[in-house]
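Inspection log for the structure reproduced underneath, given as structure tokens.
Only a single protein chain was left out; the remaining protein chains are all shown in position.
Let's turn to chain A:
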Amino acid sequence: MKLLQIIPLLCLLAGTNQALAADSKKGEVFYQAYCTQCHGVNGDGWGVNAAMMDVLPKDHTETKEMITRTDEDIFKAIKEGGKAVSKSNLMPNWDANMTDEEIHDLVAYVRTICCEKGE
């Protein structure tokens, strides 16, 4: 009887995890809209605005550096801005432009640039 109760619960949990899974494909559009102007079309930190900035935007292709950042760090930097993670104030908070779910999608996309090369 107990086993019969656990199986549907496990199925439900699996379904929930799937729903919560971030979608890097969706995240790519957010990256294009909000990030490439500073971080560059290729994510290398040389966007169209970078030349005039006092602090260079992060190179998202730098695997060694980016792999040390947790998803939570990246999420916080996007949502609350650079200052919230002790980085530059020039990285703005995007909390009014994206929902938490959309920011998770964006984090997933950043991971594809920085840390999934050659996989």
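Keep this in mind: contacts are C-beta pairs under 8 Å (C-beta built on N, C-alpha and C of every residue); 3 or more make two chains touch, one makes a residue touch a chain; residues count from 1.
Convention: contacts and distances are computed from a predicted model.
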Fill in the blank from the handout: Complex minus one chain; that chain's UniProt name from "3-methyl-2-oxobutanoate dehydrogenase (2-methylpropanoyl-transferring)", "Sugar ABC transporter permease", "Arsenite oxidase subunit AioB" or "C-type cytochrome" is "C-type cytochrome"
Handout entry: Of A:50, A:85 or A:115, the one touching the omitted chain in the full complex
Key = A:50
Problem - Given A:38, A:66 or A:107, the one touching the chain that is not displayed - result: A:38
Practice task
Go through chain A and note every residue touching the omitted chain.
Solution key: 29-30, 32-34, 36-38, 40-42, 46-54, 81, 89-97
